[in-house]
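With one protein chain withheld, the remaining protein chains of the complex are depicted in position.
Lettered A, B and C in written order, each chain numbered from 1.
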Amino acid sequence: MSMPSTTISQQSGQGVREMTLGKAINEALAEELRRDPRVFIMGEDVAEAGTPFKVLSGLVEEFGPARIIDSPISEAGITGLGVGGAMTGMRPIIDLMFGDFIALAMDQIVNQAAKIHYMSGGKLKVPLVVRTTLGATRRTAAQHSQSLHAWVSHIPGLKVVLPSTPYDAKGLLKTAIRDDNPVVFFEDKMMYQLKGPVPEGDYSIPFGVADIKRVGSDVTIVATSSMVQVALAAAEILEKLDISAEIVDPRTMYPLDKETMIASAKKTSRAIVIDEGYERYGVTAELAADIAEGAFYYLDAPVKRLGAMDVPVPFSPVLEDLTVPTPASVVEVAKTLCGRV
Amino acid sequence: MSMPSTTISQQSGQGVREMTLGKAINEALAEELRRDPRVFIMGEDVAEAGTPFKVLSGLVEEFGPARIIDSPISEAGITGLGVGGAMTGMRPIIDLMFGDFIALAMDQIVNQAAKIHYMSGGKLKVPLVVRTTLGATRRTAAQHSQSLHAWVSHIPGLKVVLPSTPYDAKGLLKTAIRDDNPVVFFEDKMMYQLKGPVPEGDYSIPFGVADIKRVGSDVTIVATSSMVQVALAAAEILEKLDISAEIVDPRTMYPLDKETMIASAKKTSRAIVIDEGYERYGVTAELAADIAEGAFYYLDAPVKRLGAMDVPVPFSPVLEDLTVPTPASVVEVAKTLCGRV
Amino acid sequence: MSQAKASKAGKEAEEKLSQGEADRWLALYEQMLTIRIFEEHVNQLYITAKMPGLAHLYTGEEAIAVGVCAALRRDDYITSTHRGHGHCLAKGASVDRMFAELLGKAAGYCKGKGGSMHIADQDTGNLGANAIVGGGAGLATGAAMSSKMRGSDQVAVCFFGDGALGQGVLYELMNMAALWKYPVIYVCENNYYNEYTHNSETTAGSMLGRAEAFGVYGEMVDGQDVRAVEAAAQRLVARARKGEGPAFLLCDTYRYHGHHVGDVSRSYYRSKEEEEAWKANRDPLKILRGWLIEQGAASAETFAQIEQRVEAQVSAGEQFALDAPYPDPSEVAQDVYA
Partner (left out) sequence: MSQAKASKAGKEAEEKLSQGEADRWLALYEQMLTIRIFEEHVNQLYITAKMPGLAHLYTGEEAIAVGVCAALRRDDYITSTHRGHGHCLAKGASVDRMFAELLGKAAGYCKGKGGSMHIADQDTGNLGANAIVGGGAGLATGAAMSSKMRGSDQVAVCFFGDGALGQGVLYELMNMAALWKYPVIYVCENNYYNEYTHNSETTAGSMLGRAEAFGVYGEMVDGQDVRAVEAAAQRLVARARKGEGPAFLLCDTYRYHGHHVGDVSRSYYRSKEEEEAWKANRDPLKILRGWLIEQGAASAETFAQIEQRVEAQVSAGEQFALDAPYPDPSEVAQDVYA
């Protein structure tokens, strides 16, 4: 039962298509561009090229180069344009190709976008979306493989989204574009080809609502982004070992639905958290600390964390594959946690 | 007994002076500049002005403008110079006035400095120190008050230091300068005037060794930077309430001495972690998760976290003072944790 | 390299000033004086420990903010800097709420959450002072982009100091403003110092040449002569409004006080003589006042009246702020998200 449990089924009366996550993103963007003339996209090679990941293909043809704008290689500059544009009546979507490049735009995102509403005493608003990527195993080495979402999750004033399925990607991206706050939206490069059901018609998914991607009773696995897929694969294996895993996908790092994670951990009394960012001082630390505190009196064992190995991502495939959580590594941790060694 | 317990006493045969943390930093820099001609300092207003905090006063007079270099307002650029210089035989110390400005230099610190040793298969080295600041309550508002050390603590390849006393500041800064890796060194702006004992003569403090700043038996308080001072003040109050607090100062975020924190928590069976960074996805999450896992079978209550409030730092003193942990707020948490409500 | 066109002053001097003209310059004089007196009060608030934190005074540079904003409409945008009080006032902010902000009071423009370095006032198109050097460049250029995208003819002015020329993002933005003809005017307030360091030690090449190399039209002007600044601003704003693209206005100026109110011992980085020479020979208030008197457009008495009025208004604003309540503690967690 690796189908999303609480999601598609909620949509009724509409056809459901199988589509890739990349296409779901593309559809969300196209629909919002159609709906709201204030929405536009700016980034490197976003127009005719449709980005190196081809996720934006076809948009410039429909919306023209005034709304799908190829920019110079100026991550800080274009993010700054996004902030200024958002403050003055537009709803910019800034495309930062590789998540590693947010390092170039942190001042604009953190010192400007995140703080302007508060610093102005609530008068100015920054309805900005920064779309970027995360995820390793693409053989692009240390500067093109990082998952740096912990940085922005740390910052008050920002919202942070990590979709794990085509359905979630589309619905969450729509919410992001309609939100009046700066939102950083992380797409896993390795999931663009992942297929899943997406209903026809407009829908959006609220921020701060975790999704239980699989119901189980023995161990809770909290997973983000593509790690949800890893967890689902692990759960299949665990099922055969008679370990029933419940998979909780927070979907948004902020706002964070602590209640759902904690409730699941209380129910199963064991929890693992998985994320593709570096483990040290990363997202797994926050999620694990929240569960350890919230489910303290219910846990039978310590919360276990599985992040990316704390090394720069190596190029060589034989090394790179060792750095990320896999179904096998999740299964091992789950077995240990459930006393099956 | 708020005196550092395991530190000064180890130094023997030398005079001990009382000096401010700022002066201790200044001394460490001067001694290293004297010892090693490869060491130099670059930053905005570091020479005649001695920085806005006056921490570098006197250095340009002794070492001249070729080694104490006033730079343009180019945080990314000067950090880049530091990386390139470090790779080719120098040992640069780059001064980034306010910690908030590391947002401008993250690409240089994270995508370059942190990864070059690994990406080159261990051939190139980056013996760089980035000195910057943290800490609020200086009435400088949202863009000059952040404590962003969680960002760099997250990144493999970097070492991260947060001294809490003049003694530690001097000894840790020497270790940083002598280290062959990029080190980010965070000084709390509000502690520059803090006085404490510093022995004469050369000494250094190894990274990755936590310091027990106060021995206690009822509750462990893990605290960083100026929060150690807050914890010490809280401990005095708690003492009067018959709660004996042990204070553990990790001193370096990476390498992190998990053992000492966990051993203390096992002993006291209760733990609080305090840090001045934003609480959400911050340093308290990592420390709490580590303790919750490592001392799981010994803890009588969940680990409690106290970070900065998750809001941009407000200007108004009546608001700003609410955003940081204080002795009073630590006492409250400790009392609750120890069942004294 | 374009030089500033000769100021109109010469030609005009020969004609008689109309009453309308005279009143207009007197109004700008009053604005400059308001900034001057406001800042002196701020300094006093600091000295008497009534103001939390620090402030960077605009004293000496008044002609730039006032001259440029005189060329702007209320719905045009500006972004400002750590030295931002002058820009705010020139764009239309009122002294009482500015003082309130500086004192961290609830009646401040930002409810006391922003303070001196973050005053923003949406109603007058002020997108905010910024404590990141160069931080306004993205916001102003983005606002100009927005104006163009929305088919509006609003322009955006980005004020910044010579120190901001050290920030690479400024060039990224100028490049894009030039590429896409955004109606933005970059106003560089060259007061020769980056904090405590002279800009000859921090800035190579040519300041004006930098703008031009990125395709941004540049002019240079005497930043102490409000009439020259205003004339240049009118030209550049008109260009931008017509869709002819961005411009860069380099203004020579000087700050009379320290980098911030606490910077009182300055001899290690600049001489008393230098300071005195600027105040004696290039004071923007003196220059305009001298010209108006020379024109027979105003008497010493007029100026005395203006001074009295401004002093009264500023004092009243200060008192309002001193008496105003602090924000409620619950405010600390408000306005993090819209």
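The rule is simple: a residue touches a chain if its C-beta (ideal position, glycine included) is under 8 Å from a C-beta of that chain, and two chains touch if they have at least 3 such contacts.
Note that the coordinates shown come from a computational prediction; the quantities given were computed from them, not determined experimentally.
The residue from A:T20, A:T88 or A:Q143 that touches the chain not shown here is A:Q143. Of the listed positions B:M19, B:A49, B:M87 or B:A271, the one in contact with the omitted chain in the full complex is B:M87.
Set against the missing chain, the residues B:L124, B:L241 or B:A328 yield one that touches it, B:L124.
By the touch rule set out above, subunit A reaches the unshown chain at residues 44-45, 47-49, 52, 70-74, 76-77, 100-101, 104, 138-144, 309-312, 314-319, 322-323. Seen across the whole complex, the unshown chain contacts subunit C at 165-172, 174-176, 178-179, 201-206, 209-210, 212-216. Interface with the hidden chain, as seen from subunit B, comprises residues 40, 66, 71-72, 74, 76-90, 92, 107-108, 111-112, 116-127, 156-157, 159, 180-181.
Basically, only the chains that are shown with their structure count from here on.
Averaging Cα atoms per chain gives one point for each, and the point farthest from that of subunit C is the centre of A.
Our note on geometry: subunit B versus subunit C, Cα centroid distance of 38 Å, whole angstroms. A straight line joining the Cα centres of subunit A and subunit B is 31 Å long.
Note: centroid distance subunit A to subunit C, computed from Cα atoms, is 42 Å.
Among the residues of subunit A, those touching two or more other chains are numbered 107, 111, 118-119, 156-157. Contact of a single residue of subunit C with at least two other chains is seen at positions 110-114, 118, 130, 132, 135, 168, 336.
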